[in-house]
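Removed: one protein chain of the complex. Kept in place: all other protein chains.
Take a look at chain A:
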Amino acid sequence: MTRTPALGALRARLESALDDDARAWLAQALATAAAQPAPSEAPAPQVTASQAPAPTWELRFAQAGRRCGPEHADDARLLLLGAARADTATLTRLYEQGTAAERRAVLHALTHLVPGPEALGLTEDALRTNDTSLVAAAVGPYGAEHLDAHAWRHAVLKCLFTGVSVDAVAALADRARGDGELARMLGDYARERTAAGRPVPGDLQRVLALTEARTEARTEARTDALTESPTEQPAEDPTEQPAEAASAASPQES
């Protein structure tokens, strides 16, 4: 619960977008959620979670779409999770029992409510789906902070595969910088598309350029070398892949 101040600004924005009924409903729902004892302060439950009736604020969490409109539901749900100071166990349960829209809200909330990697399983679950809205939410700030290099690269590649704009990928430039393995994967993907006579996603070029940032000097030198003797490229050197993939990536322009 370290980064909740950001939610204050979100609340102001959302309130100005809602009509009177929805705004009143939201205020009441947030008050109900805030009055909920924090999970750490609550007495240990006497019954298992499946037998206990859901707290009222969780009912409000489910109703947010029909009360605030689908276009505002994500924000309303995010605010409710923040007001209730939902812990990892609660977030996990709400995700597992949630609709796609509710799951998306939980994924957005992770960066605000979970300081460590303990909720990473939810991000990983979302990345296994083919629902583009879940994939987009999973590559947000929480995923950027906690996904390991392999999982993060596959997440970026999945965005390219499923048409999720890489604008959704938090900290993209920072994590991509100098990532030769990501560059190799992008290059291979570009070649695969080109071989099949299919266009290469425009975002691929963008990410590829970002991987080059730190190794720019070396890459330039390598490109010069390639121009002189293209048949002798050492294929195992990842730093040259960006240049090669970049040419493979724009066959439709030639």
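Here is the rule we use: a residue touches a chain if its C-beta (ideal position, glycine included) is under 8 Å from a C-beta of that chain, and two chains touch if they have at least 3 such contacts; residues count from 1.
Rule of thumb we're sticking to: contacts and distances are computed from a predicted model.
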Checklist line | Hidden chain of the complex, named as in its UniProt record, picked from "ABC transporter permease", "Hydrolase TatD", "Spermidine/putrescine import ATP-binding protein PotA" or "Isoquinoline 1-oxidoreductase alpha subunit" | finding: "Hydrolase TatD"
Margin query: Can you say which of A:L10, A:A34 or A:A62 touches the chain missing from this structure?
Written below: A:A62
Margin query: I'm checking contacts with the chain that's been left out. Which of A:L10, A:A101 or A:A168 qualifies?
Written below: A:A101
Item checked: chain A residues touching the omitted chain (full complex) -> 50, 54, 59, 62-66, 70, 73, 97, 99-103, 129-133, 135, 158, 161-164, 199, 201
